[in-house]
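Removed from the display is one protein chain of the complex; every other protein chain stays in position.
For chain A:
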Amino acid sequence: MNPVNYLYLSALLFTIGATGVLIRRNAIVLFMCIELMLNACNLAFVTFSRMHGSLDGQIIAFFTMVVAAAEVVVGLAIIVSLFRTRHSASVDDASLMKL
């Protein structure tokens, strides 16, 4: 199969993730959408790596996974502390500083 199709898939996944971040309201779901975007990046890296015949892209995918894992640790800590304070993870409720 032509590897370019995987690039289209990765762009589609990235768009789904970005749309999800913009329209969903639950902080956890938002966060999952961001993870989807990072995974779409991984798919793009691996596909380009296959097309170029160089291993760089596959190595970068590992770096991305580690960074995503670190982001999960920090992000969940912040979201859980917000949830325990407010008993809601909705990002619309967090509006203390709105003008």
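Worth a mention:
Here is the rule we use: a contact is a pair of C-beta atoms (placed from the backbone, for glycine too) under 8 Å apart; a residue touches a chain by one contact, two chains touch by 3 or more; residues count from 1.
Convention: contacts and distances are computed from a predicted model.
One subunit of the complex is not drawn; among "RNA polymerase subunit sigma-24", "Daunorubicin ABC transporter permease", "Protein translocase subunit SecD" or "NADH-quinone oxidoreductase subunit N", its UniProt record names it "NADH-quinone oxidoreductase subunit N". Taking the complete complex into account, residues 7, 10, 14, 17-18, 21, 27, 30-31, 34, 37-38, 40-41, 44-45, 47-48, 50-54, 56-57, 60, 63-64, 67, 70-71, 74-75, 77-79, 81-82, 84-86, 91, 94-97, 99 of chain A touch the chain not shown.
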